[in-house]
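The other protein chains are all here in position, but one chain of the complex has been omitted.
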Amino acid sequence: MRATLNYEIRDFIMEMGGKEAYKCFQCGKCMSTCPWAQIDTVTLPVYRMPQNVKLGISVSSEDKNELAREVEEVFRCVGCEACVSQCPKGVNIPNILRAIRRILGEYGSCPEVLKPVISTLRASGNPLGQPHEKRNEWAKDLEISKFDNQMEFLYFPCCFPCYDTRTQKVAQSTAKVLKKANVLFGILGAEEWCCGEAVRKMGFEKLFTELATSNIIAFQSAGVRKIITTSPHCYNTFKKEYTELLKIPQYTGQQAGEGKDVRPRFEIYHTTQLFDMLIQEGKIIPQKQLNKKVVYHDACNLGRINGIYDEPRKIITSIPGVELIEVPNFSHEYSLCCGGGSGGLWIDWPKEERMANVRVKQAIDAGAEILAVACPYCLQMFEDSVKVMDIELEVKDISELLADALSD
Amino acid sequence: MKNVFALVEHRQDKIRDISYELLTKGQELATLYGGELTALLLGNELTKFIDSLKPYAHRIMIVEDAKLKDFNAESYQIVLSNILKQEQDFLLLMGHTASGMDLGASLSVELGASIATDCTGIEIENDNIIAIRQMYEGKLLAKVNLNIKAKSIITIREGSFPPQVSNLSAKVLDFTSPLTAEPSYRRFVEYIEAPLGEVDITKSDIIIGIGRGIKEKENLLLVEELAKTIGGIVGCSRPIVDAGWLPKDRQVGSSGKTVKPKLYIAIGISGAFQHISGMKGAETIIAINKDPNAPIFSEADYGIVDDLFKVVPILKNKLTAMKA
Partner (left out) sequence: MNIVVCIKRVPETSESEIKVDESGKDIIKTRLTFDINESDNYALEEAILIKEKLGGTVTAISCGSPDNDATLRMAIAKGADTAIRIDTADLGEEVQPQIDSFKIAQLLKTAISKLEFDIILTGCMAKDDGYSQVGQMVAELLGIPHAALVTEIKIDAPKARAKRELEAGLLEVLDITLPALFTIQTGINEPRYASLIAIRRAAAKEIKILKWNELGMQDTELRATIESLFPPPIGKRAEILQGTTDETATKLTNIVKEKGLI
């Protein structure tokens, strides 16, 4: 019997940011859109989670194995916000679970697999454990300048595009497109730190604040005004979470002047937004033929969370020969998460529990020859699925497709 | 004048390789000090070991006692402290093995000695005994000064000093066992083989890691034969576990085990970051892969760019020949 009310726990979770639980009236709509519903062998009772918080019975079992299951459930959430988009009250369940994760994380009571990710991030500023000073290695043959305040844009590739050999190609393609369009941009190299988005979603608020503060200081001192991101996760956290931080003067290292607002403001662009603009303005013209059927996968942080659906599609259809096809029922706001968000990239669920595999199958069934993505996490997850499932499907970032389509 | 002692380790009627490594280093140090190297041999029916040890030491001190048949840290400690309490100035070497770990630190307390454990080097600098050892999971090396110079114990990591046979002919001495009975508070019961499936790859010195490149379950056999030849254990990257070809406890990588063997041979592994994070701490990495651009080659010390199905059988034959 677990339904012993515990207001102490309820208030504890609320304190840590779980207040929205109050709004939930358990209609259950979230259950139908939660991506875990696509996994036959997993039942994740999302709709009960806010209720559990209200009753103060979250992660409360005295049985060791049952407790492990409860912790696992809390860390299943991939932060895709499919639940939020369908909720009549707009309850943000990922945020409620984040409050619980914060408590567990602080006491080392999170899945072991996340611990080295966190320690590596704190030590090296990236989750891959690569040396911080090698952050601009991806650009070494490309003659990309360090950002200075004469430049219009800062390009912020973040961790995987900086270090992971597969994802470096995304950053390199992006740089190629920007150069071709004569965009004035630079990079921060070793002054750039992980954006911290995943860290925050995993429940490590303090480390997120440290990383964000380092970035904000770097942006400010370099005179950055406009930022281009490869990752929708950077895009979202810069746009929404960094802005929140900037309201607190101590995090920006700047005193708020009396009566006047000295907070820095940054305009954030996802690469697909900028690429689309460049195509519209005729600054780049995709010319090379690509006679392939392409499914575009809407990344959660781009589509559902930030409403960017059209730009990526317009870029793809601007490439001559491409046939863009949609996955029936799972496109745009109903896109199925790759499973990589909120720490999912590092939590290694068994093969039959991986959303990415389901998604790849959807793309294949729709007739895709190329699965186009616009997010480094999606790229990692799908590349992995294609390998594990041993199927013929190219996974490409839009920047790669676009760079390949431009004349040499 | 300092005398050097090395504890000969044996189990189930065989001298363990570490013993010769200790004796090799021990002789070098004894020569440096102008003292003698004594091999300490405790156990039952020991005469069979004497000939193979003779060339390595100046003296072999034998403690023959049926109660010392199998290693017991408590009995060994009683014997060794009896021997070493008579010494004015000694350095004792033992293996950083399951036995040495059990025994060394508590013996050092009884003798009032300095101890450095898991060492990979020993240097004598201005009369100071400096042990070289890894710290922080091999990320750094440390020089550790043993402050009680006249009473020092160093335990040595296996494989740190390649054994070299010398031309000594040790004098054999008997030391009467001080044991009246095996200590009642700790008794050896038996040795058992760890049940299958409980193989702990993190403890293996040699690991052959396999990845998707092996293509089919049937090909596991090929790799297992190679592993057998070189006394290693087969580990793998995630796809192999996913396919159900090996149990989860063989998985090397961020979500599997982190391993630091002496030798890691990656076969058909491209080197996804998840895998690399689990094995990059290996002392020597060899990679065999068809793809010259596979990221595994930037982690490896030696690489062969070739079809594994061609290389592995030939390699197995050559290694078998080498071992013989």
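When the chains are written out, they are named A and B in that same order, and each has its own residue count from 1.
Simple rule for what comes next: a residue touches a chain if its C-beta (ideal position, glycine included) is under 8 Å from a C-beta of that chain, and two chains touch if they have at least 3 such contacts.
Keep in mind the model is a prediction, meaning the values are calculated, not measured.
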Problem set entry | Sole contact to the chain not displayed, among A:Ser119, A:Asn149 or A:Ser221 | A:Ser119
Seminar exercise, completed: Given B:Ile192, B:Leu221 or B:Ala324, the residue that touches the chain left out of view is B:Ile192
For this session: Out of B:Asn3, B:Thr38 or B:Thr97, point to the residue that touches the absent chain in the complete complex.
Result: B:Thr97
Exercise. Thinking of the whole complex, not just what is shown, which of B:Asp51, B:Glu137 or B:Glu216 touches the missing chain?
Worked result: B:Glu137
Problem set entry | Where the missing chain touches subunit A, by residue | 6, 8-9, 12-13, 58-62, 64, 67-68, 71, 100, 103-104, 107-109, 115-116, 118-120, 122-124, 129, 131-132
Problem set entry | Touch list for subunit B against the chain that is not drawn | 11, 16, 70-74, 96-99, 101-106, 108-110, 113-118, 130, 133-148, 159, 162, 183-194, 199-200, 202-203, 206, 230-231, 254, 258, 262-263, 277, 281, 284-287, 292, 297-307, 310-311, 314-315, 318-319, 322-323
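We adopt the following convention: only the chains that are shown with their structure count from here on.
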For this session: Going by the contact rule at the top, pick out the subunit B residues touching subunit A in the complex.
Result: 212, 238-239, 242, 254-255, 272-274, 277, 295
Exercise. Taking the complex as given, what residues does subunit A use to touch subunit B?
Worked result: 113, 116-117, 128-129, 164-165, 346-348, 350-351, 384, 387-388
